[in-house]
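Let me begin by handing over the structure; questions about it come next.
Every protein chain except one is present and positioned as in the full complex.
Chain IDs A, B and C follow the sequence of writing; residue 1 opens each chain.
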Amino acid sequence: MEDAMTTTEAGATAPSETVAETSPHETHEPTTHGYHKQKDEHLKRLRRIEGQIRGLQRMVDEDVYCIDILTQVSASTKALQSFALQLLEEHLRHCVADAAVKGGAEIDAKVEEATKAIGRLLRT
Amino acid sequence: MEDAMTTTEAGATAPSETVAETSPHETHEPTTHGYHKQKDEHLKRLRRIEGQIRGLQRMVDEDVYCIDILTQVSASTKALQSFALQLLEEHLRHCVADAAVKGGAEIDAKVEEATKAIGRLLRT
Amino acid sequence: MEDAMTTTEAGATAPSETVAETSPHETHEPTTHGYHKQKDEHLKRLRRIEGQIRGLQRMVDEDVYCIDILTQVSASTKALQSFALQLLEEHLRHCVADAAVKGGAEIDAKVEEATKAIGRLLRT
Partner (left out) sequence: MEDAMTTTEAGATAPSETVAETSPHETHEPTTHGYHKQKDEHLKRLRRIEGQIRGLQRMVDEDVYCIDILTQVSASTKALQSFALQLLEEHLRHCVADAAVKGGAEIDAKVEEATKAIGRLLRT
């Protein structure tokens, strides 16, 4: 998945549609994902992280001292983790809570799925 | 620094000079940083991570399911950590080892500096 | 290595009061915490981790090679994270889901609290 994404994404022209204020998707078919309302905030955060990654490229290109690059890597990783936490919070508040209210077996599946996602974040 | 970087970087046209095959810097003033030789490989990795971050923006924009976004965040964090590890390895092999060979007090400073950088990576 | 250590360590001298089958607490006032049912499993895991930490002391005491000690630290940290994840899963399945079913403002507080706990785990 990583590779597929790379080939698709690394092309220079990619980002224009990513930041479209209103995607067609959004207009006809409002989704119920937890993070829906904070979409703009999420996109802003991710564009900032993208800027940090480009900053890293410039640092490498300009032969900046290794330790300073590592400091910037730590900042970017922290920013990614922080984005993940916010997304997770909304997911728990909406998707997981909805499953609990509905009752039935779905809550177990949702909780297991969320726990696995947290495990992946912890192991990175 | 994060903010400064963002304002500078988030503009769409930024990356062209970052990927220049031969920066002027490189031609007249060969640096001695450990990662010098692997520069192209590092830039390639970072551009792939940049593509992953753009992929995340598209996922948010297209209302992809939260858990799938979290999986992609984990992949990007892992890729950043893996870049950091490689940089660190070259730093230990060159800068830290050179300080050891030179003798004197520099080795202590270098080791302390490297350990702090590792601590920042561990805490992210 | 973890297993060998466990068999050696989790043995007869483990603090006897910790494993009391029925604590007075448990008999009159059944708690509703999510992890209640898996208590024995949790205690077993924690005693194994305690054995690993004692193994680390012995390694330091016997001047074992640093890298081998670090490998054992990684194993213990992983075991602690894995215990945390299991506890978290039960917490989400019980406490958070219960708050969702009850309705009202409690779900928000519970989700925020859980997210903060996850953030602390991520930052360690």
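Criterion: a residue touches a chain if its C-beta (ideal position, glycine included) is under 8 Å from a C-beta of that chain, and two chains touch if they have at least 3 such contacts.
As the structure is a computational prediction, the values presented were derived from the model and not from experiment.
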item	value
Positions on subunit C where the hidden chain makes contact	13, 15, 18-20, 23, 25-26, 31, 33-36, 39, 42-43, 46-47, 49-50, 53-54, 56-58, 60-67, 69-71, 73-74, 76-78, 80-81, 83-84, 87-88, 90-91, 95, 113-114, 117, 120-121, 123-124
Chain not shown, touching residues in subunit B	81, 85, 88-89, 92-93, 96-101, 103, 107-108, 111-112, 114-115, 118-119, 121-123
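Criterion: only the chains that are shown with their structure count from here on.
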item	value
Distance between chain centroids, defined by C-alpha means - subunit A, subunit B (Å)	19
Centre-of-Cα separation between subunit C and subunit A, whole angstrom	29
Between subunit C and subunit B, distance of the C-alpha-averaged centres to the nearest whole Å	34
Touching two or more other chains - residues of subunit A	81, 88, 114, 121, 123
